[in-house]
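Input: one structure, supplied below.
Let's turn to chain A:
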Amino acid sequence: MDGPMPFSRRELLGMGLAATLLPDFAGAASKPRRGGRIRVASVASSTADTLDPAKGSLSTDYVRHYMAYSGLTQLDRQMQARPGLAESFESRDQMVWRFHLRKGVTFHNGKSLGAADVVYSLLRHKDPLTGSKVASIADQFLAVRAVSTHEVEITLSGPNVDLPIILSQSHFLIVPAGEKAFRTGNGTGPYRIVDFKPGIRTIGRRFENYYKPGKPYLDEIELIGIPDEVSRVNALLSGDVHLINAVNARSSKRILAGGRGLLESQSSFYTNLIMRQDMLPTSNPHFVMAMKNLLDRPLIKRALFRNYATIANDHPIPPFHPFYRDDLPQTVLDLDKARYHLRKAGLTGVRLPMFAAPAAEGSVDMASILQEYGGRVGLNLAVNRVPADGYWSTHWMKHPLTFGNTNPRPTADMLFSVFYKSDAAWNESGWKNPRFDKLLVEARGEADFARRKQLYGEMQGLVRDHCGVGIPVFISLIDGYDKRLKGLYPVPLGGFMGYTFAEHVWWEG
Partner candidate 1 sequence: MAYLEVNHLCVKADTGKTIVHDASFSLNKGEVLALIGESGSGKTTIALSLMGYARRGTHIAGGDVRLGEAHLKDLPALRGNRIAYIAQSAAAAFNPSLNIMDQVIEAALVHRIMDRAQAEAKAIELFHALALPFPDTIGQRYPHQLSGGQLQRLMAAMAFITDPDLVILDEPTTALDVTTQVEVLRAFKQVVKDRGATAVYVSHDLAVVAQMADHIVVLNHGEIKEQGTTAEILHAPKDDYTKLLMAAAEPTNRVVVDALVQPVPLLEVRGVNASYGNRPILKDINFTMQRGAMLGVIGESGSGKSTLARVIAGLVVPTSGEVRLAGDILPAALSAREQEHFRRVQIVFQNASTALNPAHDVAQILARPLAFYHQLKGEAAQKRLLALIDMVKLPASVLTRRCTELSGGQIQRINLARALAAEPELVLCDEVTSALDTVVGAAILDLLAELRRELNLSIMFISHDISTVRAICDDIMVLYQGAVVEHVRGSDFDQVRHHDYTELLLSSVPELRAGWLEERKARTA
Partner candidate 2 sequence: MIRSLPLSGKIGLATVIFWLLTAMFGPLLAPHPVGEFVDMDVFSGISSTFPLGTDYLGRDVFSRLLYGARYTVGLAAAAAMLASITGIGLALTAAVGSRVLDELLSRFMDTMISIPSKILALVLVAAFGSSIPLLLVICAFTYVPGSYRIARSLAVNLAQMDYVQVAKTQGEGRWHIGLREILPNMIHPMLADFGLRFVFIVLLLSGLSFLGLGVQPPEADFGSLVRENISGLAEGAPAIIVPAIAIATLTIGVNLLIDAMRGKR
């Protein structure tokens, strides 16, 4: 089943990632069985809900898209790209890739899958009218062409080892050629969409002709969104829903006490303090150091996240990551140092507004904590809580001090390219480091794992020491589930098994 893979699997992010399962999960060893209907509540649902994978922007969308559609590749438990609709794929130079499609795969409406569908699905991201969320990633597709009815060739603008992983992401799922309306969710995925009302519900029924024999297991999945966390947890506890994501760590005790299961996925999800390097006074390196020394990471880990978090060191690679550099000294809360740097920066006694919003998880409380410690070293930080909506367009990165929030990315390269490259649109702190940029390009085309780890290691050091970003902790993603639901395991990419639970889980009730 696995095709030839001309690159080392060990290079991929996710290898040996710590996947923590709570003791309850031990029961998952039972054999999958068919049947059952579950209701799943995700964090959000709105009129923006869509069946267009290119437009997916919330966890509910991702889940829905993985229900209806399939990708060329799929990630396995270790975050490695496995064949999906593509039986096999290969590249010699990491520039030109060839994907061989599986035969006999059909869409829900009976049409069979061909190379044209793949070409259409990938190229539409480059059309601005598509409004694709991953247009910038798709920019590297120089050409996508059908070599035969079941063979596609992708030519990149530069070498990229991670392409198969990128193509496993929900935005790149395959839709039928020419699809524009996206009313029915006609894909090759495990569930047929029988009811879709934006902001209300999605119902998927098992697709009998799914290309993986025996799968999926469930008869039906109803997907709803419950934005209010307390309500979501209550719905799980009262038995109205069977699986929820984005559980607040503070609710963990209740969920366990209520006889429900808890699935913790350690991930590279983080909320960070952003100190703009192109604005005053945050561009002062001493100020940046002072702020990093003001972060009480253990307190944040304990009070905000009830220990469902991992202490971070102001760079985006978590300790359980294969590319993690373990010889960097850990920055800790040090009021004397902070006071020293502040004095050096000449900013003692200055008053600074700090923008936080519920949109960046935990940022409001982190801001409160920073304000508290700031007061002790003569820094007057004013918390400015703004509404979640509009935060990203009107506040994020637009003031000297704001908070950002970064979802897990499947590769280290994506993380660094999107958020730390000098010319990246989302270079949150606006830092510019030519050395970092050079290393990034080099690592992307490097096939050797050890060399790659070394390159990424140096980049981690650069970010920690010079970038205007303070990352206090990596936040674990927590799902809550009914214990009759089996087959769940953590995926560091996101809750709901990286949003792909639908095809993997079964019901024992």
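The rule we apply is simple: a contact is a pair of C-beta atoms (placed from the backbone, for glycine too) under 8 Å apart; a residue touches a chain by one contact, two chains touch by 3 or more; residues count from 1.
The candidate set was assembled so that all candidates are chains of the complex that A comes from, given by their letters.
A quick note: this is a predicted structure, and the numbers were derived from the prediction, not measured.
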Judged by that same contact rule, which candidate in 1 or 2 sits against chain A in the complex?
2
Note which residues of chain A are touching candidate 2 in the complex, please.
229-230, 248, 250-251, 253-254, 299, 302-304, 306, 358, 364-365, 367-369, 371-372, 375, 383-390
